[in-house]
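Before I ask anything, let me first share the structure, which is written out below as structure tokens.
The complex appears here minus one protein chain, its other protein chains still in place.
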Amino acid sequence: MNETLLFLIPLLPLCCALLNMLVGMRLPRLFAETVAVSGVATAFVLTLLFWDYASGAGTRATLFTWLASGDLEIAFALHFDRLAAPMTLMVTGVATLIHLYAVGYMHGEQDYARFFGLLNLFVFAMLTIILADNLLVLFLGWEGVGLCSYGLIGFWYRKLDNARAGTKAFLVTRVGDVFLGIALLWLFALTGSLSIGVINAAAADLAPAVLLGLTLLLLLGACGKSAQLPLMTWLADAMAGPTPVSALIHAATMVTAGVYLLCRLFPLVSLSAAGMAVITAVGALTALYAATCALAQREIKRVLAYSTMSQVGFMFMAVGAGSVAGAMFHLLTHAFFKALLFMAAGCVIHLAGEENDLFRMGGLYRRGPVELFWIFLIGAVCLAGVPLTSGFFSKDAILLAVFTHPDPVYRLFWGIGVLTALLTALYTFRLVYLIFAGEPRGQGAPHPVSLAMRWPLWPLAGLALLGGGLNLPALVGGGERLHHWLGDLGGRTIAAAHSTELRLIALATALVLAGWAIAHWRYRRFAPPTEAALVQFLLHGWQADRLVDRLLVRPFTATAHFCSTGCDRGLFDGTLAGLASLAQRTGALLRRLATGRVSTSLSAFAWGLLVIAGWLLLQLASRGGHG
Amino acid sequence: MIVPFGHLLMFAASLFVLGLCCTLLRREIIMILIGVEIMLNAAALTLVGGAAYWQQSDGQVFVILLMAITAAEVAVALALVVYLKQRKGTLVADAFDRMSG
Partner (left out) sequence: MTLTTALPSFPWLSLLIFLPLAGALLCLLHHRQATECRWLALGTTLATFTVTVWLFCIHGEGAAGWLRYEEATWVGAYGIRYSLALDGIALLMVLLTALLQVVGVLLAWSVQRQTGLFLALLLTMESGLLGIFLAHDLVLFYLFWEIALIPMFFLIGVWGHERRRQAALKFFLYTLAGSLCMLVAIIALYLIHGEQTGHYSFLLSDLLQTRLTTAQEFWLFAGFLAAFAIKSPIVPLHTWLPDALTEAPAVGSVDLTGLLIKTGIYGLLRFAFPLFPVATATFLPILGVLALIGLFHAAWSAFRQDDIKRLLAYSSISHLGLVLLGLAAWTLTAWQGSLLLMVTHGITTGALFALVSMIRQRTGSRDLRQLGGLWSQAPCLSAFFLLFALASLGLPGLANFAGEILVLLGTFATHPFWAAFGMLGVVFAAAYMLRLVQGVLWGEPGPATAGAAAIADLDAREWLILVPLALITLWLGLYPAPLLRPLEQPVLALLGGLP
């Protein structure tokens, strides 16, 4: 097969997106849905078919030159390699299931063509990020996912709050993009190329300070997309979008793009020890921050959003600890169980009668189909890291990597990670208890959950439970398949004594149990919510929005006001008005001379004549004097 | 030449000043026009005198041209005067000050 066919993987969703956007509304609904689902599903099948291309050094394919100027030549080029392949498979696979789910979820929606068009476009952009061979094509996908996220968060645009949430997401992530963009410019200036391969190869020759600077810029770029500190404020608000969107974009795929970026450029990033420490620190702090916020949230999707932020923080920790394999492992398992949780949450919201508030749910175990409880529970135990689930193995691998890092400061990060793991278990079981335990507290009439919404959950549930098999540690007899598959792309090999590993596993198990115990004790019976200051503080995400508003938004608006009103209207136009009025006043003085009467003109004429005659006479006299 | 050239010039100059005074001091348009005519005639007289003095015909040619122009000017001007009289009922020049700035 021709390797250019690799372009089919991203382009199929693109074509389906365009088809849906252009003519989707004129075609029957079934057609639009079929187009959307089949585009992504075909991409999934193609990824499987092309799997062999990824082995070894991978396969590059070039479509055509995008930009060329002097030495600069940037092509639309793909690189399908061992890092990209599992990611592609995950994205297309999860996206297929979510598309199927969306067919059911958006059943009553009139504007389906726009929805499926944007969803497909998102898959295209995400695949572009994954498969990009150079940073500019990556940037294309990077902004593309931002755009789709914008469009889909604000999908129900009639409510201005939704549109605002979309705008906020776009703007905050774009702040991150600026740093990525600067890194891109700098890398081009340094290496003369934007190809990821060339950059990674040339990274070894760069000065340490430059490497640190680049790492920090890339980190900030990644933070924007992945909602890490300090650019995390958009993710919780992004839950205004439809649930399939939250599942696909804000849980499984787009928010992990930052992690993927750092993994892609790992050869460069890993050269700066200080940079790696900062990455770990950002990951650890975000994980803790988001976990504490998740403890106090009232809306089911916001809990999941903060938990996503927290889990992506774990992935950042893995990258910072040098374990790309660990990051990718957690990325994949997280995609499975978090997509599962979001989709199950969508069903829960349906069942509770479009009720988002946890405090008005309750008792769904008896009210809804029992399978929903089990599915949600599977997602929850994976998230909490109950032993032998996928989340347990992947989180454990990260904590092990951080723990075994030679630098002592990483012990601190490990401590934060452990604390976060405890909090994770706590908020996860809080969620389960609040939704399913006790008596129903809401008034909403339950909506039935259609079959299309239910059955895509099962494959995901299976993957979430058994996903640990992807990279089962040697300790439990696994083959560490993902690590071996990634090979030299997988980062540091984690070597630890079996006793250490066992102790860590025991600790993790204890933490999960402790978390569950606290949740059981506290939330088994529903207690009315308290208004304590701490709860409010956590509920509002440590008042981060207010801080951003004070520090950035208000000064920005004030400067804007100064520029448009103070400068342009006041200074520049004022100066002009001053000049104009000066001219006018001079004119007013002069116009007194022009009476319009013939007599005035005539006498002026006579006087002028006199002056000229006098001057001529003087000339004559002086010439006569000389002569 | 019977009359000395100097006398002629003096005479033309006095005529010109008389015309100028008439133009500047009188208020009716008709009188201003007459003043202008007088000045023109003073100029014409100078030209004729000069032609005679230097024995060149250019001056006389010019005077004929001048007379033609004057006739045309008077025709237009008198028409204007009639029109202005109809519009404002007066011929005082200062009444027509619509050109004031």
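In order of appearance the chains are A and B, and numbering begins at 1 in each one.
Simple rule for what comes next: a residue touches a chain if its C-beta (ideal position, glycine included) is under 8 Å from a C-beta of that chain, and two chains touch if they have at least 3 such contacts.
This one's a predicted model, so the numbers in the text were calculated from it and none came from an experiment.
Undergrad: If I'm reading the header right, one chain is hidden. Which shown chains does it touch across the whole complex?
TA: Hidden chain contacts in the full assembly come out as A.
Undergrad: Of the residues A:L147, A:V198, A:V278 or A:A452, I need the one that contacts the missing chain.
TA: A:L147
Undergrad: With the full complex in mind, choose from A:L136, A:L152 or A:L486 the residue touching the hidden chain.
TA: Selected residue, touching the omitted chain: A:L136.
Undergrad: Could you tell which one of A:S38, A:T59, A:T167 or A:Q543 touches the chain left off the display?
TA: A:T167
Undergrad: I'm checking contacts with the chain that's been left out. Which of A:V23, A:A274, A:C563 or A:L616 qualifies?
TA: If we include the chain that is not displayed, A:C563 is the one touching it.
Undergrad: If the missing chain were put back, which residues of subunit A would it touch?
TA: 21, 64-70, 72, 76, 136, 139-140, 142-144, 147, 150, 154, 157-160, 162-164, 167, 170-171, 174-175, 177-178, 181-182, 185-186, 188-189, 556-557, 559-565, 567-568, 571-573, 576
As a working rule, only the chains that are shown with their structure count from here on.
Undergrad: Report, in whole Å, the distance between the mean C-alpha point of subunit A and the mean C-alpha point of subunit B.
TA: Computed from C-alpha means, the inter-chain centre distance equals 92 Å.
Undergrad: What residues on subunit B touch subunit A, complex-wise?
TA: 20, 23-24, 27, 29, 32, 93-94, 96-101
Undergrad: Inside the complex, what are the residues of subunit A that reach subunit B?
TA: Subunit A reaches subunit B through residues 590-599, 602-603, 606.
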